[in-house]
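Coming up: subunit A.
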Amino acid sequence: MSSRDEILSMIRENRPAFSPLPEIPVFIHEKPLAEWFTETLTGIGGKVVHLKDTGEVETRIQQQHGGVINTTDLSAAAKYRHATAQELEAVDTVIVPGIIAVAENAAVWVNEKDMINRLLPFICRQLIIIVQLTDLVPDMHSAYKKIRIDEAGFGVFIAGPSKTADIEQSLVIGAHGPLAMEVWFVGE
Partner candidate 1 sequence: MRVGLFIPCYVDQFYPQVAIATMELLEKLGCEVVYPAAQTCCGQPMANSGFESYAAGCNANFIKQFRGFDYVVCPSGSCVLHVKEHLHDADESTASVIRNTVYELTEFLTDILKVEQLNASFPFKVGLHVSCHGQRMLHLASMSERMLPPFSKALSLLHKVAGIELIDPVRADECCGFGGTFCVTEEAVSVAMGQSRVEEHAANDVEYITGGDMSCLMHLEGILKRQRSNIKVIHLAQILNAQ
Partner candidate 2 sequence: MSTLPVSHSKAAEAFLADKPYVSWHDETLWFVRSKRDKAARSVPEWETLRELASAVKAHTLSRLDEYLVQFESNAKKNGIHVHWANDAAEHNSIITEILRSHNVQKVVKSKSMLTEECGLNPYLAERGISVIDTDLGEYIVQLRNEHPSHIVLPAIHLKKEAVSDTFHEHLHTEKNNNDPVYLTRSARTVLRNHFITADAAITGVNFAVAETGGFVICTNEGNADMGAHASKLHIACMGFEKIIPRAEDLGIFLRLLARSATGQPVTTYSSHFHRPAPGQELHLVLVNNGRARQLGRPEFRNSLKCIRCAACFNTCPVYRRSGGHSYHNAVAGPIGAILAPNLDMKNNADLPFASTLCGSCTNVCPVKINIHEQLWSWRQVLMKEGYGGKAKEAAMKTMAAVLSKPGLFVRTANTARKLMRAVPWLFNNKLNPWYRQREMPSAPAQSFKTWYKKNRNEQQG
């Protein structure tokens, strides 16, 4: 018998009696979402910027220093699709669009289609995610209702800059991924 079949047959023999799969209820939250998100992201070392419209976004992008890869401009960013880690290592800032932002934990869902290259949101020094204010939801349950996790080959919830507390529990912002992270909300 293959290991697969052996494992499955042992499990079949040993599994407990049926226990039902629960429905996940809707939880009601009272906090205003934008403030909640800001409070959370600030608490984990990120920064929130509010911008009125695409015009303001454009201006703000122009103000970024150093090398910027902006995947909201697909045609300009397309050339990085097959770039290797070696080639991307020196990138300062990466700007990607986010699909859903979650107030309770400041996580933003980004999927592969929008990031052009899976490495980009991780290898840069600074990550900026642009989200429509209308795409802000209270909790993870509402987020999972709005996304399809297998829509692209890869998708990720990102909450703040990379960090570690592995040395004596002292929080250090900036581990292997970005050292800084901003979420730009667009809309009023």
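In this section, contacts are C-beta pairs under 8 Å (C-beta built on N, C-alpha and C of every residue); 3 or more make two chains touch, one makes a residue touch a chain; residues count from 1.
Keep in mind how these were chosen: all candidates are chains of the complex that A comes from, given by their letters.
As the structure is a computational prediction, the values presented were derived from the model and not from experiment.
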| item | value |
| --- | --- |
| Candidate from this complex that touches subunit A, chosen among 1 or 2 | 2 |
| For the subunit A and candidate 2 complex, residues of the former touching the latter | 2-4, 6-8, 10-22, 24-25, 27, 40, 43-44, 82, 84-86, 89, 104-107, 112, 118-119, 122-123, 139-141, 143-145, 148-150, 152-170, 172, 174-178 |
